[in-house]
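A short worksheet on the structure shown next.
Removed: one protein chain of the complex. Kept in place: all other protein chains.
For clarity, chains are labelled A and B in written order, and residue numbers in each chain start from 1.
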Amino acid sequence: MISICVKHLNKRYRAKDGDVAALADVDIDVAEGEFVTIVGPSGCGKSTLLYILGGFIGADGGIIEINGKAVTGPGVDRGVVFQEYALFPWLTVAQNIRYGLEMSGAPRQRCEETVERLVRTIGLQGFEHRFPRELSGGMKQRVAIARTLAYDPKILLLDEPFGALDAQTREVMQDELLRLWQATRKTVMMVTHDVNEAVYLSERVLVMSQRPGRIVQEFKVTIDRTCEREVTVLNKNFNQLRNEVWLAVRRQAGARSV
Amino acid sequence: MSFAPRTWLRSGAPSVSLRAAWHYLPIAIVLLAWQLVVEFDLVDRAFLPSFGETLSALWEMTRNGEIGFNLLVSIYRAFAGLAMGSIIGVAIGLAMATSRRADEFFGPLVATTYSLPKSSLVPLFILWFGIGDVTSIVSVLLACLLPVIVSTYHGVQSVPPVIVWSARAMGTPHHLILWRILLPSSLLSIFTGVRIALGFCFVLTISVEMIAAKTGIGKLIFLYGENGAYAYMFGGLLAIVIVAYAADRTLLAAMNHLLRWDDSIHAAHVGG
Partner (left out) sequence: MVERADAPYGPIGLAWAGLRHCYPLLLVIVAWELVARGGLVRALFLPTVTAVLEQFWILLVEGEIVGPLLVSLYRAFAGLMLAVVFGVFIGLLMARSKWAKWALDPLVSFAFPAPKIAFVPIFILWFGIDHLSKILLVAFTCIFPMIVATYHGAVAVSRTVIWSAEAMGTPEGKMLYRIIFPATKPHIFSGVRVTVPVALIIAFTAEMIAGGGGVGAALMFAQRFFQTPTVFVYILIMLATGLILDRVMLRLRHWLIPWHDESA
């Protein structure tokens, strides 16, 4: 079952002296329950693609379908996590997590239970009534993820979710995301500039070209994800694959020597 | 926000009231200096009644209700205008920030009237509405309108798009975006505008009362000034300065509570 279907997607931006093509002829298929990551050089348009999928900006041509239906705007079928967390600063942790559920009109009892469960899942017991300004970056991102999971969207769109975190927190969060995905098996499309992260987490890595972005290469990742991070990262296959992807991105970024 | 030399603070944790006393000590010193300067005839008593005389005049006016009545009249006018101006201002600011048409319509009007001293309209309003509450309230309303419109507009414009996007992705219907997302997000900006408007509301009220009014603290100060009863004039002045200060502090306290979730409010500290 194809969850996300993108065909011949085009996006242009108006500039003072003519149009700038951001995306040109992008084709992607993501099956249900798949974890796919898009990598590419800076400014290639990968975030733009995600925003179009999220329904926040429109495309100029092509087909975008989620579960067979065309995308017309944002919706509760696609949960989004942004790099800047985008938490509502005037709401507490619990209120933030509860927000999506409230919007869908769920009964209070269910909201309470879900919030409690998620708070425990992300390990922030005791912080339910704190405001986002009192949390660290990693904690904020956990709340952002919990908030998105609360109303159980089938698809998750992640825009460089760990980009604002320090290296160690990033590793912890990657493992947590992996665990969550393995438990819920949602369809995930992630955008990142971190090639390591892409190979570590996803089943498929798509490489996007320089602007105007199009998908130019695809890597299937078949590493064993049941081991600890240390085992996985030091594994020869992992490193070989990661290097190949890294080179592919470098090539797209215009490095002459490759 | 108290300030003390480092060594004194290091010697232990001073209690809150001791801190407050230290903070306001400079004022006490100034008042003492005022009293002494007059007592020792360094300044002509005709031009400057002593602090003591001012206080007793104020006390007398409080006892016979003169201060109470006039202050209440002025406060009523000031706050009525402030409340209406703020509510209308927020509404217009919101409209301008969310609707292209509203922006095109109100934008030029706001930009033009921003530079107009609202007190210049007072003689016109006296002509139209006569001498009374309406003139004061309308003047205050107009003066408070603009800062609130501008700060609301800027507040809403600066809401990060990802916040609105997240809200929409989580199923927030269009009519709730304004109320549950845009407004709370811009609250700090709005309050900053209201604080500016608070300053204006007193200035305009006093201005109108001094230009032409029958009642009010401005009129009281003006009358006593004209009649040479300077201790009473100073007394009235002292009263309104205290009221304005108290109002400002109250608003600040309300802001700090309502906006305790805001990161930047803990960095900002205005008013010296």
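Rule of thumb we're sticking to: contacts are C-beta pairs under 8 Å (C-beta built on N, C-alpha and C of every residue); 3 or more make two chains touch, one makes a residue touch a chain.
Everything quoted here is computed from the prediction, not taken from an experiment.
S.K.: Considering the complete complex, identify which of B:37, B:55, B:177 or B:203 is in touch with the unshown chain.
M.R.: Counting the whole complex, the residue in contact with the absent chain is B:203.
S.K.: Looking at B:39, B:104 or B:263, which makes contact with the chain not pictured?
M.R.: B:104
S.K.: What does the interface between chain B and the hidden chain look like in terms of residue numbers?
M.R.: Given the touch definition above, chain B has residues 1, 3-5, 23-27, 30, 47, 100, 104-109, 112-124, 126-128, 161, 198-199, 202-203, 205-207, 210-211, 217-218, 221-222, 224-226, 230, 233-234, 237, 240-241, 244-245, 247-248, 270-272 touching the missing chain.
Simple rule for what comes next: only the chains that are shown with their structure count from here on.
S.K.: Measuring from the mean C-alpha position of chain A to the mean C-alpha position of chain B, what distance in angstrom results?
M.R.: Each chain reduced to its C-alpha mean, chain A and chain B end up 47 Å apart.
S.K.: Using the touch definition from the top, list the residues of chain B that touch chain A in their complex.
M.R.: For this pair, the touching residues of chain B are 160-163, 165-173, 181, 184-185, 187, 260-263.
S.K.: How about chain A: which of its residues touch chain B in the complex?
M.R.: These residues of chain A touch chain B: 51, 54-56, 73-76, 78-80, 82, 84, 86, 88-91, 99-100, 103-104, 131-133, 147-148, 151.
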